[in-house]
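One structure is given here, and the rest of the page talks about it.
Complex shown without one protein chain; remaining protein chains in place.
We just call them A, B and C in the order they show up, numbering each chain from 1.
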Amino acid sequence: MTTIGFIGLGVMGAPMARNLLAAGHVVTAHNRSPGKVAEFVAAGGRGAETVAEAMTGAEIVITMLPDSPDVTAVMAGPDGVIANAPAGALVIDMSTIRPDVARGLAAQATAAGLRFLDAPASGGEAAAVDGNLSVMVGGETADLAAARPVLEVLGATIVHVGPAGSGQTVKAANQLIVAGNLELLAEALTFLDAHGVDLSAALQVLGGGLAGSTVLQRKGPAMLGREFSPGFRLALHHKDLSIFTDAARESNVVAPLGALVASLVASMTAQNLGHLDHCALLLLVEQLSGRQPADHAKES
Amino acid sequence: MTTIGFIGLGVMGAPMARNLLAAGHVVTAHNRSPGKVAEFVAAGGRGAETVAEAMTGAEIVITMLPDSPDVTAVMAGPDGVIANAPAGALVIDMSTIRPDVARGLAAQATAAGLRFLDAPASGGEAAAVDGNLSVMVGGETADLAAARPVLEVLGATIVHVGPAGSGQTVKAANQLIVAGNLELLAEALTFLDAHGVDLSAALQVLGGGLAGSTVLQRKGPAMLGREFSPGFRLALHHKDLSIFTDAARESNVVAPLGALVASLVASMTAQNLGHLDHCALLLLVEQLSGRQPADHAKES
Amino acid sequence: MTTIGFIGLGVMGAPMARNLLAAGHVVTAHNRSPGKVAEFVAAGGRGAETVAEAMTGAEIVITMLPDSPDVTAVMAGPDGVIANAPAGALVIDMSTIRPDVARGLAAQATAAGLRFLDAPASGGEAAAVDGNLSVMVGGETADLAAARPVLEVLGATIVHVGPAGSGQTVKAANQLIVAGNLELLAEALTFLDAHGVDLSAALQVLGGGLAGSTVLQRKGPAMLGREFSPGFRLALHHKDLSIFTDAARESNVVAPLGALVASLVASMTAQNLGHLDHCALLLLVEQLSGRQPADHAKES
Partner (left out) sequence: MTTIGFIGLGVMGAPMARNLLAAGHVVTAHNRSPGKVAEFVAAGGRGAETVAEAMTGAEIVITMLPDSPDVTAVMAGPDGVIANAPAGALVIDMSTIRPDVARGLAAQATAAGLRFLDAPASGGEAAAVDGNLSVMVGGETADLAAARPVLEVLGATIVHVGPAGSGQTVKAANQLIVAGNLELLAEALTFLDAHGVDLSAALQVLGGGLAGSTVLQRKGPAMLGREFSPGFRLALHHKDLSIFTDAARESNVVAPLGALVASLVASMTAQNLGHLDHCALLLLVEQLSGRQPADHAKES
């Protein structure tokens, strides 16, 4: 039984905090909008009105927030995690943020006598609910060893990928591959549809060979069924690809497909379709191919 | 037991013909270079010095050749398959060729009183040896029903995807997705390496989430081990992406990622690296990122 | 005074033929739709009901047709230019077609005892009317010397760029640069507009520095004025970029910007906007950027 301070009860954070509760941990949660805290208290957890209050007695602190500025805001300042967490506490940021920001926070936390892991996760809401996330962890080996019993409540695959920031770097690469796979599948399905192929049969045989992927298996049927409600919103994927693009540029890595798919995802948000699931990239390929306006989904 | 005429004993065709033999069929094989025929005869098969000779008594004809002109040459003319196959024979072209050429050959074969299926396969040499190919079939349902017992010797997944030409269309889409996946993985690994991440650990956690794919599982370790001997040669993938690009253009499908990845694969062949396995796209990303000249593989 | 057979009285061909007439040459013209021939006769020219008839007594034959198959059809067969032109006649194809087709026609014409130049032109309808075309000529130096007095009626810049087919190769490169320049300008203007910049002032200062170009000077104001009537239709530019793309592939030249801009122009035709001037690429950038649907021009 571990005493855990938990910040961020959003789509991902809320089920994660409940799973920790169900596993017998003492979890004190804070969220900017208090309604989510009330739901968590109703489910048997403890609520905190401030970040500082959630730090009381915490052995482990977990943050699950939308973007780099949110995490920075929660960590820093006299009311933040770093100033208020008990000495020696282990802070685990599971948000998807910039690797350089993660490295900076790790340095600040360490300087303040805390321990820090960056531990973003993939798998989406379903995996958060099922405790089946894939977690990519950057930081000290010993700190991951200490965190592992808690992280294993949240995810089935917990992998140490390198020093501070490495978890975020791997998450950025993950988001590149996922976006690219979705766009490739969208181009393939539009191509097949234009040639009068049986799309369900095509998905079956493509999935059985070297073209098979988790994206094809999970998102192919959603594309065929035109089921574009999230899931994982394009607006968030746009943010994640900006992280990849910036980090690639800073390290002199040239990723032409990455640059192009980032442009295509950016187009979806620019066209006010960022609220759709990322498999709605299909709509963009159909728009470019003159098969359907991209805003088709708005009408339904 | 079926009497089969088999044309093309290359890297893929030779093990396929031997598997048909092992399943008890009567197989008469022809190949342009006679050495391959001699090997097949030594393995218990029947050899034919000409295409026409291989047609003798054939109920089913299978062709497995490199490219559209090869298949057209073998099918057409007074010495070809169409002029010499017995009336009502079922011709199955398992080569990867242009969908429009496949449709044309289907029309010619039908006009000559034959039946025709386009049935390209994915899975590569290993799957050809193991009888584990994925076969995507275009043509008449009844003809596939007749062909199925023979095709099931060669592949585990045999899927009817639509009318004549559809098998080739799906194969083109397959090659798009595979090339795109390889390039995305190459960009991701170069990015992770530049940031000092543990690449084996990264592959493990990426494979466990939405970024997982058959390409990542099979070709990721090859990239890390710098194992670029084929496998599937970039020169062939270049040809296949040209098929995709042309067929997309003809059907007004706009595939930006497809166009770009076709350029990148074309660069590998232009740089005289077409003999390497397609996972050698890693070398191009490393070259563009200033991490290593693309011709590194030549030196080993 | 030269006796000229002229095939193709379209948007470009009609004013060219009239300019030749005005310069004192004897011009016999044929066109598939006879109305254009009647107009030419009314303007003082001679009309021909067939290609063969237009060859009567011709010292020089000029063809100005939409695409490779059109030129091939007019040249070949018992009723074509090659079979009917007088021995030693000089055939000048001024259409924009595939370089390999041009080389093939040159070989056929030469084998038939004729001379052949490929001499595509840039400058558009206005330059055709004004006799101000830029003409890029492939073929024998002596043949261009013979053709020059006639070509100088049509254009101000007549340049010999290499052996047979070279004129078409340079025209393909011309179309690449023009399309790329239009797309770059469209991206720049959309970017500037989004940032509240004075677009007319920006065009002025951009044109005065290293960013200056004929495209910026002629098409920038058209973009600002949203004047998308042709000019040069996107559908034709799409055809021309296909010529570039295919010829680049055949010669192992990797042109990433070329491949991408070809995709973008293809999207305009796929979206049924191929009838607009090529500066309407602005609409595509605005569409992708969520600033305006691409079919805006349809409504006006």
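Please note the rule applied: a residue touches a chain if its C-beta (ideal position, glycine included) is under 8 Å from a C-beta of that chain, and two chains touch if they have at least 3 such contacts.
These figures come from a predicted structure and were not determined experimentally.
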Seminar exercise, completed: Touch assignment to the omitted chain, from C:89, C:147 or C:185, lands on C:185
Seminar exercise, completed: Of C:21, C:55 or C:172, the residue touching the omitted chain is C:172
Exercise. Out of A:10, A:138, A:256 or A:290, which is the one that touches the chain we can't see?
Worked result: A:256
Seminar exercise, completed: Interface residues of chain B toward the undisplayed chain are 256, 260, 263, 267, 269-272, 287-291, 293
Exercise. Of the residues in chain A, which ones touch the absent chain?
Worked result: 242, 245, 249, 252-256, 259-260, 262-263, 266-267, 269-270
Problem set entry | Sites on chain C contacted by the missing partner chain, in the whole complex | 99, 122-124, 134-136, 156-157, 159-163, 165-166, 169-170, 172-174, 176-178, 180-181, 183-185, 187-192, 194-198, 201-202, 204-206, 208-216, 218, 244, 247-248, 251-258, 260-261, 264, 285, 288-290
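As a convention for this text, only the chains that are shown with their structure count from here on.
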Exercise. Between chain C and chain A, is it the same set of residue numbers doing the touching on each side, over half shared, or a different set?
Worked result: same
Problem set entry | Inter-chain centre distance, chain B versus chain C - centres from mean C-alpha coordinates, in Å | 39
Problem set entry | Inter-centroid spacing, chain B versus chain A (mean Cα positions, whole Å) | 37
Seminar exercise, completed: Cα centroid separation, chain A vs chain C, in Å, comes to 51
Exercise. Which chain A residues sit where two or more other chains touch them?
Worked result: 256, 260, 288-290
